[in-house]
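Only a single protein chain was left out; the remaining protein chains are all shown in position.
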Amino acid sequence: MNTHASSVNYLNHETGFKSWFMTLDHKRLGLMYMWSTFAAMLLGGSFALLLRFELFSPGKDLVSKDVYNHLFTLHGAVMIFLVIIPSIPAALGNFVLPLMLGAKDVAFPKINRLSYHLYLIGAVLLVLAILTGGLDTGWTFYTPYSTSTDTSVVIAVFGAFVIGFSSIFTGLNFIATIHKMRPPGMTWFKMPLLCWALYATSVIQILATPVLGIALLLIAAERIMGVGIFDPALGGDPVLFQHLFWFYSHPAVYVMILPAMGVLSELFSTYSRKHIFGYSFIAYSSIAIAIVSFIVWGHHLYVSGQSALVSIIFSALTYTVAIPSAIKVFNWVATMYKGSISFTTGMVSAMSVIWLFGIGGLTGLWMANLSTDMHLHDTYFVVSHFHFVMVGSALFSYLGGVHHWWPKMFGVMYDEAKGRFWTIVSFLGFNLTFLPQFLMGTRGMPRRYFDYHPQYEYLNKISTIGAAMIGLAVFMIFWNLWRSLKTGKKASPNPWGAATLEWQCASPPTPHNFDEAPAVGDPYDMSLIQFKSDEEGYLPINPCEHDPLICKVESTEA
Amino acid sequence: MSSDHHDSKLAHHFDDLEQQFDANKFGMWVFLLTEILFFSGLFVAYATYRSNHPDVFQYASQFLDTNLGAVNTAVLLLSSFTAAWAVRAVQLGQKNLVTTLLGITVLCACGFMAIKYMEYSHKYHEGLLWGNAEHSIFKENTADVASSVREHGHHWGDVKDLDPEFRRQTGIFFGIYFCLTGLHGIHVLLGIILMLWLMRRNMRGDFSPEKYDAVDCGALYWHLVDLIWIFLFPLLYLIS
Amino acid sequence: MNLSFLPYLLTATQQERPETTLDGFLFPVQGSEAAAQHDHVFMILMYVAGFFFLLINAATVYFSIKYRKSKSPEPPKSSSHNNTLEIVWTIIPTVLVAWLFYIGMDGYVQRRYAPEGSYEIKVTGQKWSWNFTYPNGIQHNELHAPMGENVRLIMDSRDVIHSVWIPEFRIKMDVVPGRYTETWFNATRAGEYPLKCAEYCGTEHSSMYAKVVIHDRPEFDQWMLENGNLLADLSPVEAGEKLFSIKSCVACHSTNGTPLVGPSMKNMFGSERKFTDGTTAVADENYIRESLLEPNAKVVEGFAPVMTTFQGLLKAEEMDAIIEYLKTVQ
Partner (left out) sequence: MSDSHDHSSAGHVLSLKMLAGTFVALLLLTALTVATGKMDLHGFDLGVAMIIATIKATIVALIFMHLKWDRPFNGYIFLVAILFVGMFLAYVVVDTNTYQNDIKGWTKENISNSTAE
């Protein structure tokens, strides 16, 4: 457990393409997921920028109507299936989860590798769909549009299907890992909160994703054979498709936000150097969100022809999600109380999320409300709402988490000042982009519109400028991280002073993670870890020196 | 994977064989859960159409051959029995018996698919298909029905005077029938591959009374395929 | 902004597109009874959400200043849980959301189904135009309705899912093929409003709108009278020209030679048409009739097969009038 143990580590003990591509090491798979999501983020982000530049002024600026329709579809599909869903669970989760549990690997390393390969195959299929006619259905694939358009829906649908199975296998792996691989002494309530969040996420992944699988297969069956279950021309019911689709896709929103909440719990506690406030409430609220997330999908169907009775039930259930979400936020803020707060990039991201999730979560009150949703459904208000949740909360937490675990992944420190600066720029750019969109929505601009009336022009212009700011900031954040690999200072095993187990192994870890079984304790008790020096980072202190009383008690017991 | 490990049956990241067996079996059950949810989408489609058009389902079900369905149920139950027996045999170290029992399971599965093929081809020739299929006799407009089925199909006379909406919904029934049994059939085919793989590993001597997780998990998968058929059979064939 | 070179504007100028007029910062003017109800609930949500948003962020900022590392290097001992506090901040949101749900539901129940005896207008959506059928059989591409009366819209679609949204009335409902959906309004202000398609439906989604005109009752009756009898009151060519506009043909076919989604009608009649399958034909009366009833049987080269049939939307005499009119577009 000292710094020179890092001479042989998981990054350099084997080299070559095959040693990465065919690896069974959860850390290597986690990194590959991370690079893949970064690449996909740049792709999806450039689609977003093209969209925003097209909307800079009314009418055609850059692309045609049809190209615009392809762009927003692909932006959604790439960002959701290739970036956000695998971001924290598959990338950070793969790297961190076994380390946090003091385990050598996830329960099923081969399935873990299969899961990454499926992700790649799915990504290739999506790209293939772009090359063979594109996709203009919207990422929601609503029938009968998706069954009648002449774009490459079948290939795209198979791509999403394969990625769905990648997600299922990751979830299956994590659940088995958490159940069966915890070290002796780590009870459920001594697990770090990120593990709870990943557990809740995995439950959603395994329960909901299969339903997306069948919904997508049925779209393919409609297109290839004309089966007609969703086709009104044959007596089918298109609203049934929406039920099947949202039974997955609403819980999927929590696949995006729940792990982000887990990351936030780690960040707030570590950077406030304080025990997380209300551990068990945060843990239970993750499980509560996971379960409730399954019985709220109908709020996507308030105006789609769903019956009034069912809409009312769904509205009531939807409002209950607000309660566990609020509990989490209150507990994070309370964690900062009487802490010792350092403004690292991770902490700045976490604090940004309090603001952004505040907006994203609270605007959910309007969407869940039967009266206001009737006006706001399918407008820019919704667009802004879910970007605040899925980007403002999930992706900001992801980037915060990447900065937090970066020293552990690569054994180097990134440039803190630059990381913090560009995170703040992206935060400002984000607000500039999406706050005006709430106004566009209430004032009457529907979503997925290529063209708009000049009265929305100045709002759209502000939004586009903000988007350019985000684009620049995200690029600079990546650049800062990339540069640190070459120029960064060597990281100590525990640069932040966190008490979770992953900080007990070397930075970067050895191929088998822990040379000796780590000591399991309270994951948020930081009182026995103190800062030594930049080279050695934080080290555990002798409890006797810290508090002689403890030693007395122990010696008398012995 | 660590080659220096003393016990080759134990993967490097597990502490002991019991933990490994437990984890594998747990993972298999979680996978079965996803399979159930995977089928659930089609069951939901079935339930919505059946509850809204009970008369259509009752009518359409008469075109399915109950006897073939019952025989297939029995065949699948037999294969489930031999699969469960194979687990017992591997627990007792009866290597050759395991091979034989898995072989019988595969044969039963092939028999199931053969009967399924008979049913499918019969439906195809008679035009008992979803409404959009070229040969279907359930097209909304009777004039669109292909002349070959009109002249040679045995069931054309029964359906030609139905109300257009009734015809359309009968087409939907067959759409659901083919999707459900088709997806189930794909699972049977995957099961055949799985069983053949297990047979090969068994003959290679991979399994022992201490380590037989793969056979146990394979059998679990096979039982689930059987379980789904137990529900499909009355839901599709036995509507009176 | 000079955008006259853009083809989309040609449609806009041909059909004078009304746009939402704002009333204050947040909303369009309140054009219906439902609008007032919606805005009321919206503002309640605004106060509740605003309070919690400010509370949380103020606390975050305050703590981050007060307990920053340079001020508070060693965290003072403090409790890591407090059940009373947890229960308080569980119960308060619970009560609040129950109340918010209730006020939302209350308004929804009133707004979802029209009261008995409403004036009924049938709405048909198709790519990418709207058609309104009035109780006396008149069809038009503008939604005209009397002020202060309950108006029920019974809607269906001829192709994919569309959605009727009239921002001033704060109502929205999807228009789904193969079934009826309904919504209703009681307009409180005379004037012109936009009806926008809010469910993505393809290429021209953003130009699929209709004009909503609210009259007082006498004016509405007058409009009915003028538009009720086009064929009887006007010459076939004049009636055809009017029909060409009110059946939304103009949305896709210009009369000045500019190709839009579909080919221009200028000099179309009598010309030789080349089709995507390589065949050709001379555009005569039967060709136009076929194009209206089975639009995708013959698709002119360079265009996509996207037109939907007008079967059932045009009477035989109306088709004749349109043909007469198209003969004159030279």
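Letters A, B and C name the chains as they come in the text, with residue numbers starting at 1 for each one.
As a convention for this text, a contact is a pair of C-beta atoms (placed from the backbone, for glycine too) under 8 Å apart; a residue touches a chain by one contact, two chains touch by 3 or more.
In this text, all values refer to a predicted model and were calculated from it rather than measured experimentally.
Participant: By the document's own contact criterion, which visible chains does the hidden chain reach in the full complex?
Facilitator: Across the whole assembly, the hidden chain touches A, B, C.
Participant: Of A:Val8, A:Ala39, A:Leu131 or A:Val310, which sits in contact with the chain we cannot see?
Facilitator: Within the whole complex, the residue contacting the unshown chain is A:Val310.
Participant: Can you work out which residue in A:Arg52, A:His70, A:His243 or A:Arg447 touches the chain that's missing from view?
Facilitator: A:His243
Participant: Over the whole complex, note the residues of chain B touching the chain we left out.
Facilitator: On the side of chain B, residues 15, 18-19, 21-22, 25-26, 29-30, 32-33, 36-37, 40, 43-44, 47-48, 51-52, 66, 70, 73-74, 77-78, 80-81, 83-85, 87-88, 91-92, 140-141, 163-165, 168, 209, 216, 219-220, 223-224, 226-227, 230-231, 233-235, 237-240 touch the unshown chain.
Participant: Go through chain A and note every residue touching the omitted chain.
Facilitator: 179-180, 182-184, 207, 211, 235, 237, 239-240, 243, 247, 294-295, 298, 305-310, 313
Participant: Extract the touching residues of chain C with respect to the undisplayed chain.
Facilitator: Residues in contact with the chain left out: 156, 178-182.
Here, only the chains that are shown with their structure count from here on.
Participant: So, comparing each chain's Cα centre against the centre of all protein Cα atoms, which one is closest?
Facilitator: Here the chain at the core of the arrangement is A.
Participant: Could you please state the distance in Å, as a whole number, between where the Cα atoms of chain A are centred and where those of chain C are centred?
Facilitator: That pair's centroid distance is 35 Å.
Participant: In chain A, which residues are in touch with two or more of the other chains?
Facilitator: 235-237
Participant: Where in chain B do residues touch two or more of the other chains?
Facilitator: Answer for chain B, listing residues that touch two or more other chains: there are none.
Participant: Provide the residue numbers of chain A that touch chain B in the complex, in ascending order.
Facilitator: It is residues 24, 103-109, 111, 168, 172-173, 175-176, 179-181, 206-211, 213-215, 217-218, 221, 225-229, 231, 234-237, 240, 243-244, 247, 512 of chain A that touch chain B.
Participant: In their complex, what parts of chain C are in touch with chain A?
Facilitator: By the definition above, chain C touches chain A via 1, 3, 6, 8-9, 17, 19-20, 22, 25-28, 37-38, 41-42, 45, 48-49, 52-53, 56-57, 59-60, 63-64, 67-69, 72-76, 78, 80-82, 85-86, 89-90, 93-94, 97-98, 100-101, 103-109, 111-113, 159-161, 163, 165, 167, 170-174, 176-179, 181, 194, 196-207, 304.
Participant: Can you list the residues on chain B that touch chain A in the complex?
Facilitator: 1-2, 11-13, 19, 22-24, 26-27, 30-31, 33-35, 37-42, 44-45, 48, 130-133, 140, 165, 168-169, 171-172, 175-176, 178-179, 183
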